[in-house]
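Here is the structure we will look at, set down as structure tokens.
Only one protein chain is missing; all other protein chains are in place.
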Amino acid sequence: MDGPGMNMITKRPDILVSVFDAKLHYDVGGAFAAMRGKSTVVKAVDGVSFDIRRGESVGLLGESGCGKTSMGRLLLKLEEKTGGTIHFNGEEIGAVRGSGLKKFRSKAQLIFQNPFDAINPRFTIRQTLSEPLENADIPKREREDRIIAALELVKLPEPAQFLDRYPHQLSGGQLQRVVMARALILQPEFVVADEPVSMLDVSVRAGVLNVFRDVRDRLGLTAIYISHDLALVRYVCERTIVMYLGGIMEDGPTEDIVREPLHPYTKALVAAVPVPNPDQSHDPLPIGRGAPDPRNPPSGCVFRDRCPAAHARCAAEIPQPKPVGTRTVACHLY
Amino acid sequence: MKNFKAVGGRLLQLALVLWAVVTILFLMFRLMPGNPMAAYIDPTFTLEQQQQLMAQFGLDKPLWQQYLIYLGNLLQGELGQSFRYREPVGQRIWILLPNTLILTFSSLIVAYVFGILAGAYLAWRRGSWVEQAAIPLVLTTRAMPEFWLGMVMLAIFSFSLGWLPAGGTRAPGAEYSGFLDLYTSRDFLAHLALPAATLAIYSQGLPLLLMRSNMLDVMKEDFVTMARIKGLSNWTVVVRHAARNALLPVMTSFAIAVGYQLQGNVVVESVFSWPGLGRELVNAVAASDYPLAQGAFLMIALVVIFMNLLADLLYAFLDPRISHA
Amino acid sequence: MSEPLLSVRDLRVSYQVGRNFVHAVDGASFDIPRGSITGLVGESGCGKTTVARALTRVIAENAAITGGQILFDGKDLAKIPEREMNALRWRDIAFIPQSAMNSLDPVYTVEYQLAEVLRRRGGMNRKQARARSEELFEMVGIDANRLNDYPHQFSGGMRQRVAIALALALDPKLIIADEPVTALDVIVQRQILDQLKELQTRLGVSVILVTHDISVVAYICDRTVVMYAGKVAESGTMQAALTAPSHPYTMGLRNAFPDLQGAASGILTPIEGAPPNLANPPTGCRFKPRCPFALDICGTEPPVVDVAPGHPVLCHRANESAALRIEAARTETWMAPA
Partner (left out) sequence: MPEIAAAAIIKSRRPHILARMFRALRLPMNDPFAVAGLLIYLVFIVVAVFADQIATHDPTEILYTPAYDLAADLRPGQDGFIMGTTSLGRDIFSQLVYGSRSALLIGITAAFMVALIGSIIGLVAGYFGRWVDAILMRLADIAFGIPFLPFVIVLAAFLRPSIWNVVIAMALVLWRDTARVIRSQVLTLRTRGYVEAARVAGSSDFKIILRHIAPNILPLSFLYGSIAIGWAILTEASISFLGFGDPDSISWGYMLQDAFASQALAKQAYYWFVPPGICIILVVSAGFFITRGYENILFPKLSR
């Protein structure tokens, strides 16, 4: 799709979030870098378009520096976009201010990557969870019950005993459940989870992921799950968007992407994932070794300098996302 | 060498600071109550004579016009006439500046060499009784009024023991042929010893504490542990790796310390009657000789601002993470 | 099997925190055969990094080796004097740190740091050191003209390659790699692991790979040692320990790992609870509070049972492992532990 007509998308009730040609460029500066003629503008997100239907779980998959976290922050207005449009419930979020912003905040929430950093160490769990309630002007007497309900929702055993505890007295898994409870306490429609389990031990991760899946289904949430780990994305999302150097390479059902990756980068990504059984293939990855430099990406397709199938056209022309079977792929091979 | 076009931002910032300080200086000296030349107008002067004197110093024009003249003169290095000495301020400043700089740099170099070595040693002997004793001692040197320390040093070494002269830069009547001859003569050094020692004792605390704290931080870094795992000798690990990294911020603090030291000079020069910019400023202000005071203040401010800039550049060049961005 | 390069016997390491002692490693025993890659696997706080660092005898100020032996080439590294130990460092035992970023001195070029090891520890002169540095960079696939760059000018993956080059500098007998690829993205991670495997096979050096990620161990290691709460739960060949785990903890760990090739509908099963506090560890088996197969007997110290030759398991029900393994595969087993 070469970019939907603006008004057509915003009217469709089933679309909760519509992103069209979103850009986030910022100047990193650095006098000495500038002196050597190196560009100092980082294109964290460079022309990304996708839509998310209500109740859909979408994985934002990519390596560090691919722009997935920036994209998540743009969706929640934690970062102001420098181009394109983002619609939430049919309304462009760029202009939202004051009470409109407060309403948006209650509808769109974030689950943080590092639970140990996401809660103020001086606040008790009760104070942490009552902050969103205060902002939504929930009367004082109702808050205790809603806090307990939120903690039960995230399966924290006997929540009452946690209320007066400080964050350093909880384990990683428990803290992440409190972070989730805080995000869900105002019954949002839309949740962005930024690598929610990457800081947790493997044996604890599964528990937190199961809670996330259970809560998402129970509240009918629309969710974005940001991760560099394809196996985790597959466990949580039915659709995945693969990002590289600020752009979307491939977008489609997760199972199809895992079974039959189309974009050369996705192929390398899927092949690279080590699986816990000893007799997996050891043949070298179909990808060049260069490290992506966000400050000066290659011309045309940003992946061409590492792509085994790169040809002349890839350098000349940026590949537009094209429908290929169940997927949308941005590559001249199709 | 790399071109510095990109460092323009920093130079622009410098120009702004310079302009602001110069303007503040101008306003300060013009906003005072009464007539700036009151102290120099003989009551017997007639009105015209007073007007004529004022005109000579350009004080009869409206403020903004004086400001423009003031800026114009400044750009040509013209600092106006001293009320008291009736001679160009610039000339006097130029003679006194070397004295102040020599006092500042000699004391600071001694302070930094001692501070760095002692700081590194204390970091290496972390937790020992040596450190327990040294830190409070260093703290008291930071808590000490410099002029009081000067007085005590004077009383002991000059008056009680009589080893060193009590002030000034050279014995009365001693003649010196050249510039270099003066500044390296035994007589000058004897005069320099006490004031420089006073300033050095006061300012060694900064590099010492900074070096010690940096060393402690760096010793925790992974690359220091790796150096030990590589089996490198203790000397190599502590000096070549830990000290070399810890030294970085200490070197840049030297430039800023010069700025702070200049302020300390004001009192120390007065105690030792050392003919420098600090003492000149004090005497000029006491005598309400505002152009001279303004010139002395400006020169001190220029050196401070230049040193702040030097600190930034020094930091960028010393740290490869910035110079090889 | 030839005599192992390294055998650790009942190693104990404890940290002094305030007045009490944390027994981070409480009697760990395992062997490292020559010319192989052995995975040292366990979750955070299980003592794997402490063991790795104990082998180099460069441990934290407040730590101390309080017991056991580290037999390496006929010498007990836990007891030999510091001078003798230092002679071994980097010549025989090298180390690859987790994030090479702050393990390389930021104010010296990479060449300086290579030459420093080659000349001060390897006794080479300037010319030999330069030649060897170029050869090492060649081996790990970095362009030799990048030798005089500074560490911060290298990407994550390249820095890790520099760290490998550094480790290989003096042809050590043993390389200990502490989470070498954890901080890297999956593609670079794979390329570094492939490189490590290729170099290990070609040079015949023994490698200990410390990691929390059993899929990384499965991908590259010949043998594995699974640690839990300061003790070795189980160790053995890759097939034995991972495809057919015999300790309940390894079984649980195996289930908690998302498997890309497994069925899409597979449910990840967590291990409820948390590892014990090592300041005052519980008596008996330390996994008992989280183990679905725990019996009363597990309250007493579990024996080390050789389920198969070279496959010791620290568990009272070790010889029932085949049956337990089937039961462990079912999610409900873990949902409500005994």
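Order of writing sets the chain letters: A, B and C. Residues in each chain are counted from 1.
Everything below uses one rule, namely that a residue touches a chain if its C-beta (ideal position, glycine included) is under 8 Å from a C-beta of that chain, and two chains touch if they have at least 3 such contacts.
All figures in this text were calculated on a predicted structure; none of them were measured in a lab.
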Left-out chain, listing which of the shown chains it touches: A, B
Touch assignment to the omitted chain, from A:86, A:110, A:200 or A:236, lands on A:110
Given B:97, B:123, B:154 or B:229, the one touching the chain that is not displayed: B:154
Among A:28, A:136 or A:291, which one is in touch with the chain left out? A:136
Tell me which residue among B:165, B:264, B:291 or B:320 touches the hidden chain in the full complex. B:264
Even though one chain is not shown, chain B touches it at residues 13, 16-18, 20-21, 24, 28-29, 31-33, 135-136, 138-140, 142-149, 151-152, 154-155, 158-160, 166, 205-206, 209-210, 213-214, 217, 249, 252-253, 256, 259, 262-264, 266-267, 270-271, 278, 281-282, 285-286, 288, 293, 296-297, 300-301, 304-305, 308, 311, 315, 322
Suppose we count only contacts with the excluded chain; which residues of chain A make the list? 76, 78, 101-102, 105-106, 109-110, 112-114, 117-123, 131-132, 135-136, 164-169, 179, 182-183
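The rule we apply is simple: only the chains that are shown with their structure count from here on.
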Which pairing of chains gives the most C-beta pairs in contact? A-C
So, in whole Å, the Cα centroid of chain A is separated from that of chain B by 54
Determine the centre-to-centre distance between chain A and chain C, using the mean Cα coordinates as centres, and give it in whole Å. 32
Would you pick out the residues of chain B that each touch at least 2 other chains? 324
Chain C contact footprint on chain B (complex, rising order): 221-223, 225-233, 236, 240-241, 244-245, 248, 319-321, 324
Contact footprint of chain A on chain C as seen in their complex: 43-44, 141, 155-158, 185-191, 193-194, 197, 212-216, 218-219, 238-239, 242-243, 252-261, 264, 267-272, 274
Which bits of chain A are touching chain C when the two form their complex? 63-64, 171, 173, 201-207, 209-210, 228-232, 234-235, 255, 258, 268-278, 280, 282, 284-285, 287, 289, 291
